[in-house]
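The structure that follows is given in the form of structure tokens.
Just one protein chain is left out here, and the rest sit where they should.
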């Protein structure tokens, strides 16, 4: 297995009409979850990925498992909880460019993940463990589950990748800052956004923020700078990598997960850091041009077309 | 005010395709709640009705309030809870004639209703108080809220109408039996279904079950017998009233609430008990011929057409 | 040209959900008009048909003309009125088996048809003129237009076919009775329903009602008896023809027009009266099994399959 | 009551596909009417509003009344007309940025409003009466109804607010100019657009046009200048207020009504004229970013966020 | 692996409106294929299943693979063909109870399956090989592929199950009869329908037809008799098993595949022949009550509820 990841996935309801959701009669559904987005992104790029989670014993849980399994992600470690429901999430398009998210995830099945759910052998069989700052915010039990997974990774030589993914609604600022800093310290590779970096270490330049993460314990830091691209820092090198231009942002949600999938696929492929970041930028950009969190994740040939601006015969522009 | 009622209303999601909900891509939404169904049914029949509840400070709460207010029901006693969400409910059509219901209502805003939400003057201003056995099952606090409302009704000469509305998923059998019996005892008028009556008093004939309720404290008992119609019992009279034939049941959910609305409207109009029951049967039947809980509730002229089988000029059959 | 017909066609709006139309958020549209239904039915059975009408100078008019022309009906005699709109009509499915129709056709373009719209040479070029009792109910001018068309037919040896198609909402009972009787008298062939026959001549048996029409001036009378089939009467013969069984009525509207199209196609083909009626029964039955007025009109091979219960290889039951 | 308004509301049909409406198979529906748009805008901003109108005795009338009542607007003065239908209106999106509107409102229930519909006590109980130039264009009777309402307002010290809302299709240029000028003269506050001002007084600068209205009788003139914002003039002050930038116009219809609602809410709140205009600009801008006439009308907290560009925690951009 | 199956799967387009498909503006899509239906049915009942096929290198191929993999079926043996497209199929609902199927499968990727696609080790690793009479009808190459698979099964002790699944459109009667007879002879277990049995062996009683198959080489014969149920015959026993009553058939397509899945699951579980058949009857019945080929396939607990008519608490009837 190339990468194992761990986290909550929900059914995502999107009103068919924009504006205040009170007027929405019809909704369409997708599935969404930061970590499964990354897993699907990696699978689509040809990597072997596993996703650990807990689902409710309900139709929404079946849907999520089937969808992720259908994408070629290993779901053998997913458990089913008879006592709690699968989480839901509503994405309200208030105006073009203004989204409001509402969650029904409190006490969800995934929030009941436990350290005992983690099979050390499964973690040990992977080259990378990917975790985010969402899971520890779900519950104390989830926090411990993440720590356990990291511990298993470390003692089996599995590289730990951490994406802070700050969710202010889920916990207090104080607790969030403390845990995100703690997990950043334990990770080998960190993928923070500039806002998240400032939340943890205070306002500063990308160079200084990256150094903060480095000094805090990470070997490789890739700092996302939005449309500007990203800044990377390792023992060997550092630098800025420009983002790809996007004609029209259709749906920004999932861009960070696409970035993570792009970077991780590059890391798995053993690319140089600037090439890793460039791939992250490309996948992140591609995700924003399609509605949904995972629908825009590219296969390797579409990614190459996009990165190299190769004109394709089968596409009419 | 003719009637005041009290209870939780949720946004109802219905998959656009039948079968296992895991395959449902699109959902349409309505609103549903036993007590607001009754309130809307009464308003449509020209009665003055008020509905007491608590909603989340969210778009779903706005939708519910606007819809019920739009139907002409007074919503001045509805409170908004900043700390809890409006409840949701999913209606899965497994096969023709087999529905499965899933709730996201645990810890909902309505489950946080409190005795202090009830304004005694508001209750006192009504002729009837309608409550159901769903509300006390939501939370301890809700149970006390119902008791408080009944207490206010009793000391202000307001007639109490109780519909058991057994929801097995919400509480234990033991607790349900105890509370439903207690509330039946406090009510002047009870509207149980035959299954509910047997749940409370054990298997018996309609006559004996009705007598059980009567002996338990109710003045008027109207026992629903499904397609067969209903049996009524009061100090003055008793008897069976046949149901109306229904060509095709489109959606059975809400039939009991329609029955309650029909009966209550007859009670408000001072009809004789057999006429009251006949109206209940008719409204209940009409509700089942339309999709949704409230969409089939009739206005008085449609009800009369239906009850009297008058051919209408504006309808093509 | 085999048949020329004359009348109003409207855009038909159907709510996507059943029940009271106030709750309908979405509507789908079709086109509908008794006479164009007949014209399309005939064209589908391979006959040469022309349709005379007036449309508003608007998108709905364009839609109607294109649809009917697309079906292979000649629309060269259709005029466009810059001063009035194309009529609309709403079909509300109250319950299974109960439809309510609402019209926005007052002062419509078609209600402004005028005698001058009728080209005598066009009528003369046909073998049959088909008119209904709807057109004279639209306006005084429309009444005169129908009379003019009949006059042109008569003096050019064109057989006149009349379908009463009583629409109570459009005119007074008295006026309706007078005009339907007048037009029945002028027609060579009449296709009344039993209700319409009783409306004109009073309650009686099918045999007597048919004789009434015959004595009133028609050569051939085909009296529709609903599911029972039809009764026919001419100088040569008379008798009952049983209807075809229909597994499930999906939409009854348009059945009478299908019946007319079936009969007329048989008349054009020179069939014997019982065969003509049998074809009318079959087309009428087929129309009721499909949603929409014209969507169920069969081509000749599907009609033959249906009439002869031939098992088809390309259909899975 | 803070504000009473008066006018026609219709059911609005929007094709689900853009381009020529002849190709539109599906339509979605909303409700729309300049004056009820203003009423809903004010109710959403927390004001007490009443709406006077006449509706057909049909499902579309029920829908309109329920929707507006649901929004918290008082509809106790709405009458139902058994002899005329509720008006309809079709909004065709020809291309991005090009809308074509088609009405079925001739002889509608609302066009039959009469002076006798207006209850002087109801007008007297309000602080403001809002009328537009659409109502007098509907019929002579409607024109007199507006005059009557204004007369009642004036003799009861109720401030009259007039929005010209020129609809060229509904009346002749000459008549329109005469009546709009007459009503502008009777109003205390006028809210014309620059095009309407030029239509009434001839081409001129905003300053001169505003002065024309002022000299014509209004105390306060707020002249809408489209994207540029607005110009205001009163005895005390005058000036330009810049509009708010709009990222993407989704649906421009209803912007003027939003502007009126914003201004009126500011007037009710006793703000200074520049602040009143700024609020009008903001609400007008917000309405254009959402599909539908009323769906984008903000509640006070969303309005404040927008006006002050406060970043909200619950929104993801 | 319990069962391996082999065959073509297509994307299934269903018009959103019934009647002639020429009027259908909108289509919804599912996936369908006799053998993958069986595979999914088995997976849902908890069995280990593999599906061998060939897909086009296109989005429809991706969709099919993801869906089937998502259901828990092993797709490791599916190949992708760069030179041919994935097949499509259109299901036209002419009237209630009358379906017409149209295929775009000529020269499809699956029709290019080749004997070399079959990995003997993969077949050898299963307990059962399931094949149908559709695959040999697709192309000569497909015919040989099936023969090869059967040969591998036989020499590795894998039981061969054959479902004739006659498709008249795909080949000549003569060729069909010859090949179906040949494959029936090679199979250990055959699952013909009564019509198919008569097609192969001529009109006869179920008992005689079953004997024909038995004498032809099969050990176990299960003969489907539609609503009547099925007749079974083996060396040890024979008999009729009654079908389950179905309240309303929503979509009959896929019933035979459900029957096969039910029987096969019983065979895998080592049930007695009458119990095997009863399970086939039950799954077949359940499939017809839901739209789509696979959407009604039950999980084991739903199957048990259905077979034992156990009332479930979570379902409202």
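In this document, chain identifiers A, B, C, D and E correspond to the written order of the chains, with residue numbering beginning at 1 in each.
Following the convention adopted for this analysis, a residue touches a chain if its C-beta (ideal position, glycine included) is under 8 Å from a C-beta of that chain, and two chains touch if they have at least 3 such contacts.
It should be emphasised that the depicted structure is a prediction, and the values quoted were computed from it without experimental measurement.
Student: Among C:46, C:70, C:97 or C:239, which residue is in contact with the omitted chain in the full complex?
Tutor: Checking the options C:46, C:70, C:97 or C:239, the one contacting the hidden chain is C:70.
Student: Tell me which of D:168, D:203 or D:242 is the one touching the absent chain.
Tutor: Looking across D:168, D:203 or D:242, the contact with the absent chain belongs to D:168.
Student: Taking the entire complex into account, which one of D:19, D:46, D:202 or D:239 touches the absent chain?
Tutor: D:19
Student: Using the touch definition up top, pick the residue from D:73, D:253 or D:303 that touches the left-out chain.
Tutor: Going through D:73, D:253 or D:303 one by one, D:253 is the residue touching the chain not shown.
Student: What is the set of chain D residues that contact the non-displayed chain in the whole complex?
Tutor: 17-20, 23, 94-101, 168-169, 252-253
Student: Going by the touch rule given at the top, which residues of chain C touch the chain that is not shown?
Tutor: Within chain C, the residues touching the omitted chain are 65-72.
Student: Can you list, in ascending order, the chain A residues touching the missing chain?
Tutor: 28, 247-248, 250, 286, 289-292, 295-296, 313-317
The rule we apply is simple: only the chains that are shown with their structure count from here on.
Student: Please identify the chain with the largest separation between its CA centroid and the CA centroid of chain E.
Tutor: Farthest chain from chain E, going by C-alpha centroids: D.
Student: Between chain D and chain E, tell me the centre distance in angstrom, where each centre is the average of that chain's C-alpha atoms.
Tutor: Once rounded, the distance between the two centres reads 63 Å.
Student: Roughly how far is chain A from chain D, going centre to centre by Cα mean, in whole Å?
Tutor: 46
Student: For chain A, give me the residues that contact two or more of the other chains.
Tutor: Answer for chain A, listing residues that touch two or more other chains: 20, 23, 25-26, 66.
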